[in-house]
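The structure is given below, and queries will be raised subsequently.
With one protein chain withheld, the remaining protein chains of the complex are depicted in position.
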Amino acid sequence: MIKEFVCISCPRGCNLKVDTETLKVEGNSCPRGEAYGKAEVTNPVRTITSTVKIKGAESPRVSVRTDKPISKQLMFKVMEELDKVELKAPCKVGDIVIKGIFGTDVNIVVTKEMKGV
Amino acid sequence: MKYDVAIIGAGITGSSIAFELSKYDLKVVLLERENDVAMKTTKANSAIIHAGYDPKEGTKMARLNVLGSSLIHDYAEKLNFHYKQIGSLVVGRNEKDHEIIDKLFERGNKNGVPNLKVLKTRKEIEDLGETNLHEDIDYALYAPSAAIVSPWEMCLSFAENAVKNGVALKLNCKVNDITKVGDSFEIETSLGKVESDYVINAAGTHADDIYKLVLKEKADKSFTIVPSRGEYYLLDKDEGNLVHHVIFQTPTEMGKGVLVSQTVHGNLIVGPDADINNATKDCVHNTSKSMAYVRSTSVLSVPSISFGSNIRNFAGIRATLKEYDDFLIEESNEVKGFINFAGIKSPGLSCGPAFGLEAVEILKGIGVQLNKKKDYEYVRRPTFFKDLSDDEKLEMIKKDSRYGQVICRCETVTEGEIIHAMHEIIPARTLDGIKRRVNSGMGRCQGGFCGPKIFELLMEELHLSYDQIYQDREGSQVVVCRTKGEN
Partner (left out) sequence: MNFLNVDLLIIGGGPAGLAAAYGAYNAGIRDILIVERDHRLGGILNQCIHNGFGLHRFKEELTGPEYAQRYIDMLKDTSVKVVSDSMVLDLSADRVATIMSSKEGLRKIQGKAVVLAMGCRERSRGAISIPGDRVAGVYTAGAAQKYCNIDGYLVGKRVVILGSGDIGLIMARRMTLEGAKVLADVELMPYSNGLNRNIAQCLNDFDIPLYLSHTVTDIIADEDNKRVKKVVISKVDENRRPIPGSEVEFECDTLLLSVGLIPENELSTKAGVILDKRTRGPLVKDNLETSVEGIFACGNVLQVHDLVDNVSAEGERAGLGAANFINNGEVKGDLVEAVPGEGVSYLCPQLITKEGEYVDLFFRVRTPTSNCKIVAKVGDKVVRSIPKIKVIPSEMESIRIKKADLLDKKVVVQLEAK
């Protein structure tokens, strides 16, 4: 079966056609598109960006992300885990908030430097 | 405590009356069901102080308009609210318009409007700086005493002077029942019972509902208020200089037309229509039909209005009386000591302080002892920070560094001013309450940038939690919950 996707790897948003059996990808303009197309029919993944609570900083939230894409199915579960986190300022870009979430190789990392106040 | 006078409604009518009565040795209470003053008709209108040629000669409207217009001129200076006497023009384009304008001129003279003049050529009109009017326009009634005002600021100013001088203001105080007991009144409110010898009903669109409470089984003796909705456009300051006077169209049987004017803050206001079919007493909504009417009608006087520069639409509700074309201001025949100020539609805003004088006369007439206070202390509105000189600005920042922090970038409103607004005589506790006092969020981005900042300031300064911060009316929460499962 041929499935159609819009590639989310870059702002270009190529229209991909992926053969679910042969995993052949068409319509991509770059290798990232091919990888994305394959993943969409095998194990779709997404980068999750959100915030966690932080104390002692200029604002009560600091932004975080998964440092690589994680299984799409885990999105809301990751959000639940993030609810449980509370950081203390200071922190900087790249600080690991949760290491290897749900036993994967994906870490939750800070994306914004927060100085203590 | 038993009051001498209870005033119901803290719009321009009630606030002006409270202001005037606060000059006498009287115990006065001002009851308002909303969480701030000037919350209904007073905050959504054309913001014009009319000269007074419009009302029919001999009416209360005519007399109070002309008197009010001159009083407001003086009070604006004394109390420092935004007001600008820019004059008005009723513009016309054909024989029929000319006749009507001539009649308005005569009527205005009879009403005592000062310095009216009929401009009979296009050139005379253009000489006043009005070069953007429709090319057909060749005739105009010029009323130099007409002015523009910040209506909520004027109302707030009168109310705060009243409070400063002893009037008790009860906000969030809805009147549920009124009963005459002996020579005085018992008013049941959402904040408990209030007792008073006299009641002044200044409840705007709800004046009939309030009157019916005291009439009890004689409710059929009440007048009827018909709400009339009027819609407006408020354009960016880029458009503010399109006209330099209030531009009215010649009134016809079809209606008064719509006006185009600068506002005291430099924007351009265009409107209103008058719709009684889609109006309720409390709900102010905009409809595409009315907005289309305002657009298509206004360009008949100023063709180059750029509606693409609109920053806000709003609608106002006016309290018109059924089958009665004047203000109804009198002591009730049915219930002695109960005084109605009803049907206060346009030019109600222009009367303002004249309502106060009228209330004094009525109270005197029914035998109330009125002695002027010896020591009366006027309070002035703070001047907007952005209007101060550089030296004055520096001085303010030196005294309180929060005046150096701009919160509303469109209108250059500082943190200092916003904090001050929360601690005024009648303090602001909502985003729109702050807006009415200091102009934050009035500009191009309409609070998109400053809203979240003022939200934070309100919480910090007044030690409130997020669910206690309202956009405007009590309960109109700005945010509904915290993220991350936080309470």
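Each chain carries a letter (A and B) given by its place in the written order, and its residues are counted from 1.
Everything below uses one rule, namely that contacts are C-beta pairs under 8 Å (C-beta built on N, C-alpha and C of every residue); 3 or more make two chains touch, one makes a residue touch a chain.
All values reported here derive from a predicted model rather than from experimental measurement.
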Among B:P251, B:G404 or B:P427, single out the residue that touches the unshown chain. B:G404
Determine and list the chain B residues touching the chain excluded from the picture. 233-234, 282-288, 291, 307, 310-315, 386, 390, 393-394, 397-398, 401-406, 409-410, 412, 415, 444-449, 451-452, 455-456, 466, 470-484, 486
Listed in rising order, the chain A residues that touch the chain left out are 5-13, 15, 46-51, 53, 58-61, 63, 65, 72, 75-76, 79, 93, 111-113
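The working rule: only the chains that are shown with their structure count from here on.
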Distance from the mean Cα position of chain B to that of chain A, given in whole angstrom: 53
Using the touch definition up top, name the residues of chain A that touch chain B in the complex. 51-53, 61, 82-83
Which chain B residues qualify as touching chain A in the complex? 483-486
